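Structure below; questions to follow.
Complex shown without one protein chain; remaining protein chains in place.
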Amino acid sequence: MKNISLTPRMLITAILLSLGLIIAAVPKNTTKPYKLTAPQILDELKSGTQYLEPEQVAQMLVEKDPYLQLIDIRPQNEFEKFSLQGAINIPLDNLLSEDYTEIFDQDVKLNVFYGNGTTQANEGWMLLRQLGYSNIYVLRGGLNYWAEAILNPTAPPSTSPNDDLAKYDFRRGASQALGGGEMAASQQSSKSPAAKVPGPKPAGKKKKVAGGCS
Amino acid sequence: MSENRKSNYMNPYLAGVLLGLVVIAANFISGRSVGASGAIKSTIIAGVETIAPAHAESATFYKEYTDGHKGNPLNNWLVYQMLGVLVGGFLSGILSKRLTWKVEHNPKITSRTRLLFALGGGILFGIGSQFGRGCTSGSALSGMAVLSLGGFISMMAIFGTAFALAYFFRKLWI
Partner (left out) sequence: MGPLVVNEIISENTNLLLAFFVGIAFGFVLEQGGFSSSRKLAGVFYGYDTVVLKVFFTGAVTAMLGLLFLSLFGWIDLNLVYVNETFLQSAIIGGVVMGAGFIMGGYCPGTSFCGAAIGKIDAMIFIVGLFIGVFIFAEGYPLWEGIYKAGFMGSPRISEFFGVSEGILALLVIVAAVLMFWGGEWAEKKFPREEY
């Protein structure tokens, strides 16, 4: 048999190609071993980045946005009485059950928590955030505010700025599309916390990395 | 003047693997990679802030930088890294006995020509590195390591242009 001398070129070719084949064959590591520290979560909580505005969610519901995953965090009996379209029920008590990890551990759908108010949803958000899941959001105001703002919108005085009128029109439309009106009407005018017109979908929150040559 | 120079250098593949390990280490430590032009930018900004603070406050370029960065621009990962490069290159030069003051050029051109083109090349590279948001190290090498689309585009533009222009500057090199 002829002797083949191993040149550096052949060596590097062999090593790189075999490693390349391995990396191409194995699935990407998707475990999330990095937990957030308490101050980081507090920061996020303070800045309120976890909230999605009801208008935004309503818009996604109307458009039947496939990326929206509403999660009702209340107990099962309450969920059965009333729930939002397409929502699934994951009571807070069962949040950490293994059955649900598949729902949280993905980067495609937006998981939006809601309860009656925001307390329960926020608790759930904090728990999961601490485990490193990043695509968890909270419906601002919960169902109470949803009923007020989306299902039974109150017309603003005709002297209101155009923005408010446009918002009202949108809510009326959404209300009809989502079959609202039968819930108890609330009389107070909706003093909404600067609800935004639905914008682009929120991007996954990432820790900021400095870098590059700049 | 170039006896057995070739054998004096490390095998390029070995050097490449080591280079890759350096990039991995940088990413592992700070989540960012190597880069040279950023250090120059920081130095320029620090210089302008010291010499002409009023100008640094009014001109957009400096303002955008100071808005995005806190503290002294020289207190920067890339600046420290480039100081290290000087030390590392020097150590390697001692080890391989390559420390000499000289203008390296093709015998067919004069030192003067070589230095003029080096200056011109440097100016172009300086401008280009800002547009490309990083030079061959910061944009192309680091970018490829993290599979950045921008890094690949820069890399192909750099090498493609250099190949395309090689013919016109052949007198400088061959």
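A and B are the chain letters, set down in written order, and residue numbers restart from 1 in every chain.
What we mean here is this: a residue touches a chain if its C-beta (ideal position, glycine included) is under 8 Å from a C-beta of that chain, and two chains touch if they have at least 3 such contacts.
The structure presented is a predicted model; accordingly, all values stated were derived computationally and were not measured.
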| item | value |
| --- | --- |
| Where the missing chain touches chain A, by residue | 9, 12-13, 16-17, 19-21, 23-29, 31, 33-34, 37, 206-207, 209-212 |
| Footprint left on chain B by the chain that the document does not show | 2, 9-10, 12-13, 15-37, 40-41, 43-45, 48, 59-62, 75-78, 80-93, 96, 98-106, 114-115, 117-166, 169-170, 172-174 |
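We take it that only the chains that are shown with their structure count from here on.
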| item | value |
| --- | --- |
| Distance between chain centroids, defined by C-alpha means - chain A, chain B (Å) | 42 |
| Parts of chain A lying in touch with chain B, wherever the complex brings them together | 8-9, 11-12, 209-214 |
| Residues on chain B engaged by chain A in the complex (per definition of touch) | 11-14, 16-17, 31-33, 35-38, 41, 77-78, 129, 133-135, 137-139, 142 |
